[in-house]
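Removed: one protein chain of the complex. Kept in place: all other protein chains.
After this line comes chain A, so read on.
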Amino acid sequence: MSIVLPLDEEQRDALQELLNISMGQAANSLAQLIETKIDISIPKISAVTPTQLYSLLFETEDAFYTRQSFLGDVHGEVMSVLSQAGLSEVATLMDYDEPLSKEDIQEIILELCNILAGACLAGLSEQLELTTNLNMPTLFLPDKANFDELQWQHSLVMEVQFVIAISSFSMRVVFCLDDESLARMKNTLDELLA
């Protein structure tokens, strides 16, 4: 089943640009921390069912998964997929000593989520002049059954990817929004385009 994207072309382009700007801010703060260049993908925006969301996120093997909800003028959930590959190189850049303990790994994952996903959402909210509060990220293991129970039946998904150039590490961040938040965001986008 495919779902029609609930945005017109101008709104989609505008949202893509705002995401791009937010990603730039997020990537820059990490790039400064680890003194390494970070590549960012062109943001993808789509509308999916929970089942499609599940496959979108979890087609990747050997990954860590986190989720964090946000509340405020718009609400939804941010899910991140971090590759296991290259994580230890990133840890070294973040001044962690090898070998990494389980606690170290968890700390690094949550830190990366705060820096990249957190900054990305903050940047997006700021530009849309909306207030959002992001909860702490938690690690989780994807379970298909739980996805069918997600409250966003037709979620707007904004997907961005960060790649650290000198290692094989990559991280995908997916933002899910509910219908009410989507309507709110569309109004703001229209104002910015006027």
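The rule is short, and it goes like this: a residue touches a chain if its C-beta (ideal position, glycine included) is under 8 Å from a C-beta of that chain, and two chains touch if they have at least 3 such contacts; residues count from 1.
What we mean here is this: contacts and distances are computed from a predicted model.
J.: Would you mind picking the UniProt name of the chain not drawn here, from "Sugar ABC transporter permease", "Response regulator", "Succinate dehydrogenase/fumarate reductase iron-sulfur subunit" or "phosphoenolpyruvate--glycerone phosphotransferase"?
T.: The UniProt record for the chain left out of view names it "Response regulator".
J.: Among A:I40, A:A63, A:V157 or A:V174, which one touches the chain that has been omitted from the display?
T.: A:I40
J.: Specify the residue from the set A:I21, A:A47 or A:L130 that touches the hidden chain.
T.: A:I21
J.: Just name the one of A:S46, A:Q106, A:Q127 or A:Q161 that touches the chain not displayed here.
T.: Of the listed residues, the one touching the omitted chain is A:Q127.
J.: Touching the absent chain: which residues on chain A qualify?
T.: Output for chain A: 10, 13-14, 16-18, 20-21, 23-25, 27-28, 31, 37-38, 40, 123, 126-127, 189, 192-194.
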